[in-house]
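So that we are looking at the same thing, I have put the structure below in structure tokens.
Every protein chain but one is kept in place in this view of the complex.
Chain nomenclature is as follows: A, B and C, assigned in order of appearance, with residue numbering initiated at 1 for each chain independently.
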Amino acid sequence: MIRFESDYLEGAHPRVLEKLAETNGEQTPGYGEDDYCRQARDRIRELCRAPEAAVHFLTGGTQANRTVIAAALRPHQGVVSADTGHIHVHETGAIENAGHKILALPGRDGKLSAGQVEALCASHWANPSFEHETQPGLVYISNPTELGTIYTRGELEELSAVCRRRGLYLFLDGARLGAALCAEGCDYTFSDLASFCDVFYIGGTKMGALFGEAVVIVNPALQKDFRYYIKQNGGMLAKGRLLGLQYLALLEDGLYLEIGRHEVSLAARLREGLAEKGWEFLVDSPTNQLFPILPDTVLEALGKSFSFNHQQSLPGGMSAVRFCTSWATRPEDVEALLNAIPARG
Amino acid sequence: MIRFESDYLEGAHPRVLEKLAETNGEQTPGYGEDDYCRQARDRIRELCRAPEAAVHFLTGGTQANRTVIAAALRPHQGVVSADTGHIHVHETGAIENAGHKILALPGRDGKLSAGQVEALCASHWANPSFEHETQPGLVYISNPTELGTIYTRGELEELSAVCRRRGLYLFLDGARLGAALCAEGCDYTFSDLASFCDVFYIGGTKMGALFGEAVVIVNPALQKDFRYYIKQNGGMLAKGRLLGLQYLALLEDGLYLEIGRHEVSLAARLREGLAEKGWEFLVDSPTNQLFPILPDTVLEALGKSFSFNHQQSLPGGMSAVRFCTSWATRPEDVEALLNAIPARG
Amino acid sequence: MIRFESDYLEGAHPRVLEKLAETNGEQTPGYGEDDYCRQARDRIRELCRAPEAAVHFLTGGTQANRTVIAAALRPHQGVVSADTGHIHVHETGAIENAGHKILALPGRDGKLSAGQVEALCASHWANPSFEHETQPGLVYISNPTELGTIYTRGELEELSAVCRRRGLYLFLDGARLGAALCAEGCDYTFSDLASFCDVFYIGGTKMGALFGEAVVIVNPALQKDFRYYIKQNGGMLAKGRLLGLQYLALLEDGLYLEIGRHEVSLAARLREGLAEKGWEFLVDSPTNQLFPILPDTVLEALGKSFSFNHQQSLPGGMSAVRFCTSWATRPEDVEALLNAIPARG
Partner (left out) sequence: MIRFESDYLEGAHPRVLEKLAETNGEQTPGYGEDDYCRQARDRIRELCRAPEAAVHFLTGGTQANRTVIAAALRPHQGVVSADTGHIHVHETGAIENAGHKILALPGRDGKLSAGQVEALCASHWANPSFEHETQPGLVYISNPTELGTIYTRGELEELSAVCRRRGLYLFLDGARLGAALCAEGCDYTFSDLASFCDVFYIGGTKMGALFGEAVVIVNPALQKDFRYYIKQNGGMLAKGRLLGLQYLALLEDGLYLEIGRHEVSLAARLREGLAEKGWEFLVDSPTNQLFPILPDTVLEALGKSFSFNHQQSLPGGMSAVRFCTSWATRPEDVEALLNAIPARG
């Protein structure tokens, strides 16, 4: 069985594991107050050209989303999100459990537009009884999105502008950020994101770490007391250096983007191979998640040797499925998968 | 600097790290649905002689406490705890953030008694307006307590009996459970705890793991839908096998209790050494946390070469401090510490 | 200015006020434990032919919705609602503030169908990772809906059946229940609702009371500890008898349905008058809320002498607006309104 259903099926990149092993016997203070975490924070601030940013390490995406949003919003404020947003459909209502409504808008290939955010705000404030509605307080976007697409620089600039004009925070979920930054056509980098967003995270779990998300808080209004929120939401790792160490490994000699390029290039090979065989895609994704549409009969046979996720049933006995590549995917795995899929009849 | 302020200052026991390294390249399903987690769950059920228990792995103590309590209680119910309980004083109000009041009772050396629980319940139900008060729903105890003491078998049996009679759940926080089970005079083991408690956890973070707490849910009423709560509270680790693997290592060839014995025996040596020098203790602790009372002048000098926690200022220029031993503490570290502390004048 | 924007613009029906005045000097126990509340509860149980039902009086609709849902659901469970549902769009996220996601489905004229509920449940339980999604736990419907439409007996029976099959509670918001029961074509009464629903309320605020909603809890599983939830959510009225007294007045000699017939018949006259003049409606409503589509120029002029709510802007310089009738609306008010609206050109 070769597994393609996601990008968290293997352990960590060997250089991450080495770093943990070589420091294992050392004694350091707990809770992220050690020198490794300090170095990793500094390294991230440099990378983002955001010397005043606060950087915190959390262990997973749902935890990061929940903690950031709990810290950012007042009880009567809600989160604007695409209806495909991870927080809206795949986190067991964690945001609502923290007390906040998600104001879901129809995504376009998983993306929100500045125009949608503007229209929602205009509608809220035009209502003479606006206090009977949830007040929009923060815009959540994921990049890459849950459909593998990425925002353009122009789209991010426009979202950033409408958020500032309307007094909303802009929060970017970068669980797979490396894949976005290495995608063909991506015209921005870490430091641009720091200028567009109030807060975003540089995902580790899906980019070669054992676990970890580095939350970068650019807006000073969001920095205050953030460690209280981490602790309250159960995300304060006792042996906190494990997170700093992993990010040090990932950011050394460009490993993070090297992993991104690896994921994206293997996905590109898979996309081309599928297209050559005549298959179409649910959405045109330039990152490490692909959503080809294949006959259910083909999928059933394929499932004996390969794992993947079912995304959506379609008419005519077809389904869209998801294949992911990871730091550990080998070119021969992709070729084996392609060989197992017949050309369209 | 030799550090004694807690038991999470080093990495993992080498056998834990080896297990992670040797399986690193394998592909497994995510979110704890892999074979390693299954094996670790089975191993824990055997150890507890609780074949019907549900076992879940979480990454830290606050997360475990919050998730278990959120799953166990209705909104109008509260948690009975000693006023020294970790959930009451060191978790940034995580339980209240999840909506539940903590009904704090004065602990005796960190422990609650069955009589206190009975009196609280009797008082609640005798109030003709009981619905104006928080209804007691669960008793939280830690073992060892935050003061290093342990419950006796008789005390646990009585707490268990009053909880069953009054319809409360009994939840034992076992963040340092190995130290309790290896303490001199401990007259119970894993399987006894499974018979006393509705739910408890076998701590990993402070017992040689990188991180991890194994929650054992004995009461079937608490088992339903527990994975939803883990996800909602941000505790569902994507690469979930990391937890199963660590517990497999800890439970192989009795490593878990071996670590407990190591921690406790070094603490015992430290306790004897301090007593021989004439120093007294805030509380009589048989586990790996010691609370000696020392002159502030001695502590100031000591702080240049050793780290420890301040626990409480006392009259006469004295303070109680906390020293912890861990899986990694070496006998020579303890001797060095003892050598640095003068005999009482 | 004659006001038509809602049905809570006047005080109480005179017979309600008389009952309060004539008992004003009496002493009774507080918090709804007086004889008037007991009598009103008994009267409602008779009316519903539900001798085992629990009846509680709350002061408003949002409070009733929030309290019932908080009492009914576990943290990982959500509420299925039409996207026009009051809880989804007009209660400032009160349900999310209580921790629960609303699973909004597209309403048809404000109504949910049994088929939609079944499809949602089927999709949830078919997802192999269902614990990453909110679990559907309760179906919320309003009757009349926010668009003035009413459910048929058959629709309610089907919703009830799917809820029971799938293990969801069925909760009916009856803020304007009298208008539904008196609408032309309504083929059920109080006791039928008690057989279809797990919990529902008989609205008072919009049916001639100063304030008040009578929550009828038919399902015994929801009855336990309900008074705790009322208190915790701030809805336990100290002078609780005020609620019992008002319901006694409303239920005496059929006043409640008399008010319903009054509201509905005046709305019917208004609907006919508007139709005769050639105007169309956003939705075909048989109750006391009407949504005619009128030119903005007409509305602007009309607004000088009559108040109403803007519902929706439409193409061609038209808007849908809402007119409500109440217990206090006079026939001459309706005629005046009709006279002020020109016939369609």
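Simple rule for what comes next: contacts are C-beta pairs under 8 Å (C-beta built on N, C-alpha and C of every residue); 3 or more make two chains touch, one makes a residue touch a chain.
If you're wondering where the values come from, they're calculated on a predicted model, not measured in any experiment.
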Candidates A:Arg227, A:Arg261 or A:His310 - the one touching the absent chain: A:Arg227
Listed residues C:Gly93, C:Gly178, C:Gly244 or C:Pro286, member touching the removed chain: C:Gly93
Among B:Asn97, B:Asn233 or B:Gln246, the residue in touch with the chain that has been omitted: B:Asn97
Absent-chain contact - pick from C:Ser160, C:Thr205, C:Thr287 or C:Thr325: C:Thr205
Chain not shown, touching residues in chain B: 75-76, 78, 89-93, 96-97, 99-102, 129, 131-134
Touch list for chain C against the chain that is not drawn: 1-3, 5-6, 8-12, 14, 17, 20-21, 23-30, 59-63, 66-67, 91-94, 97, 205-206, 210-211, 228, 231-239, 242, 307, 328
Hidden partner chain, residues of chain A it touches: 31, 70-71, 74-76, 98-99, 129, 131-132, 135, 225, 227-232, 236
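Keep in mind that, in the parts below, only the chains that are shown with their structure count from here on.
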Distance-maximising chain from chain C - centres being C-alpha averages: B
Interchain centroid distance [CA atoms averaged], chain A/chain B, Å: 34
Interface hub residues of chain B, defined as touching at least two other chains: 228, 231-232, 236
